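Note that one protein chain is taken out, while the other chains of the complex remain in position.
Per-chain residue numbering starts at 1, and chain names A and B are given in the order in which the chains are listed.
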Amino acid sequence: MYDIIIIGAGIIGTSVAYELAKYQLNICVLEAENDVSVGTTKANSAILHAGYDPKTGSLNAKLNVEGSILAKELCEKLDVPRKQIGSLVIAFSKEDLSTLEALYERGKQNGVADLQLLTAEETLEMEPHLNSEIFGALYAPTAAVVNPWEFALALGETAKINGVEFKFNQRVLDIQEENDFFSVITEKGSFKTKQVINAAGIHAEEIHRLVAPPTFKTIPCRGEYYLLDLEEGETVNHVIFQCPTKAGKGILISPTTHGNIIVGPNAENIAPELINTGADIANTSMGLEQVAKGARLSVPTINLSNSIRNFSGIRANTDREEFVIEKVIDDFYDIAGINSPGLTAAPAIARYLVDLMAEDGLVLTEKETFIDERTRVHFNDASIEEKQKIIKENPDYGRIICRCENITEGDIRQSLRQTLPASSVDGVKRRTIAGMGRCQGGFCGPRVVEIIADELNIAPTEVDLDKLGSRILTGITKEVN
Amino acid sequence: MAEIICIVCPVGCHLTVDEENDYKVTGNQCNKGAIYGKQELQNPVRTVTSTIKIKAGSHPRLPVKTSDTIPKGKITDIMTLINQTEVTAPVSVGDVIIPNILDTGVDIVATRSMS
């Protein structure tokens, strides 16, 4: 019997797991897929928002601003790539300038530090490639970019080190209310728990319906992106937003923590039936065109032909204006509708929920020891002397597998052995960035498959690209007769 | 008159072959083209390249080829035999792996050395 089962291992599930791991509780995270952060957490703009966007006084505003500060601490503590590069909201007209003033005031009231309104000249000095016809910008120095899957992974691993169990490939099919506990039934088994936290992202409404009539409606909203080659890394130095208008929030252009440029997203509501068909996270020519057109408004010279990847993500929008963080029935909580700025707010959302549960009577006794740190080998950032030392200790670090990003065999093997290890090529990619570079795994793919097969002691034909069953190889040659 | 593209070398000459006139070839830049043009209409031949299984080699497959061209119609049968064959390293480039395949007078030979 668990004290708490958390359904979903995205940024919310892992944030909650991390927060609850501080207390003497028996916790299990059930994830439908084979890794952490494979839903919305995987495919978004990767921005830690400053907090001028949500309406003053709203829950979202509070959690955004608090989350932004917590995320900074966590990234430092848990060794997560985060770069505080600041953001600029660009005005393209006089009307936009008054919107910016309103955002500035709102931000100040929300408690966002160091906001500044800039003239066109000041803005262009900071960002020379911007459209020269801009009218000015709102500068938020506290905005940052983060590696979102590493963020979730760090939180999850820290939770695991402190005793939280993680079970993958456990899609929840049913939840039965017994006398004083729940039976959570998955594809693989049944798990008893006193309390349930529904952090199932885009599937949160489905999970909710297993125990109660719906209190919100999910409106999945797709956003498409371009990821540009490192060569385009100079395009912009800050997160560049467009001034929100009635037509929408505009297209952003931002450096990533790794130095690529991310461009997107558009916003397109899609049919809920498409979820989990592959078509939900498909790219469309129309969507990509929208993104391209929007991006050229901010940076007319942006070189989208040097794209190394297109992708799209699903926002878990609902018919509510705010995040849904509430008790559904006794001992069952929803965290749903976590759209932007959910990545930023996640640590604050977790704390908010834990407070809510404590108010409802959850006994929180702190553990005597809580390991609140995490470090990784940063081979690429090491000095030549350090590299020599690392290779001497473990020669696997001497062999480059991913030549675009200089990822070594040592890095890849480590990703398959770490606290929450990778189990697929994309899992390795998220942990090491092997295959994330310009050749997109063209060269290293076969080598990574070989290493995964070796580490997991399976045949290369059993290695998955991403989710369970997404096999890359279909057999061996010479077996046709 | 038949128009074909010569595949003897990467130049890819556009050949015209006159069936009425002893398969006279025009458009070729070398004599090989003349021979190819005539043969392609009478009895087309190809070189087959593939791999065979190899034990104890640095890779699990050894590249091989037909030592000369074989009739185009025999490609499938030759592949069947190639797929059934397995060798053991070491092998040297040019080693005969399957002699006189399908009585064509052509051998299957290794196209690299492997230890």
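Note that in this section contacts are C-beta pairs under 8 Å (C-beta built on N, C-alpha and C of every residue); 3 or more make two chains touch, one makes a residue touch a chain.
The rule we apply is simple: contacts and distances are computed from a predicted model.
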Task: Listed names "Phenylacetate-CoA oxygenase subunit PaaC", "Spore germination protein KC", "Carboxymuconolactone decarboxylase" or "Pyridine nucleotide-disulfide oxidoreductase", with the criterion being the UniProt name of the chain not displayed - done: "Pyridine nucleotide-disulfide oxidoreductase"
Task: Among A:Gln176, A:Thr245 or A:Thr277, the residue in touch with the chain that has been omitted - done: A:Thr277
Task: Contact with the hidden chain (one of A:Lys188, A:Lys217 or A:Arg399) - done: A:Arg399
Task: Touch criterion as defined above, residue of A:Lys217, A:Arg320, A:Lys367 or A:Arg471 at the omitted chain - done: A:Arg471
Task: Absent-chain interface as seen on subunit B, which is shown - done: 4-10, 12, 14, 46-51, 53, 58-61, 63, 65, 72, 75, 79, 93, 111-113
Open item on the list: Which parts of subunit A face the unshown chain closely enough to count as touching?
Closed with: 226-227, 231, 276-279, 281-285, 288, 305-311, 384, 387-388, 391-392, 395-396, 398-400, 403-404, 406, 409, 438-443, 445-446, 460-461, 464-478, 480
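The criterion applied here is as follows: only the chains that are shown with their structure count from here on.
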- [ ] Quick one: report the Å distance separating subunit A from subunit B, using the average Cα coordinate of each chain.
- [x] 53
TODO: Quick one: which bits of subunit B touch subunit A in the complex? Just the residue numbers, please.
DONE: 51-53, 61, 80, 83-84
Task: For the subunit A and subunit B complex, residues of the former touching the latter - done: 477-478, 480-481
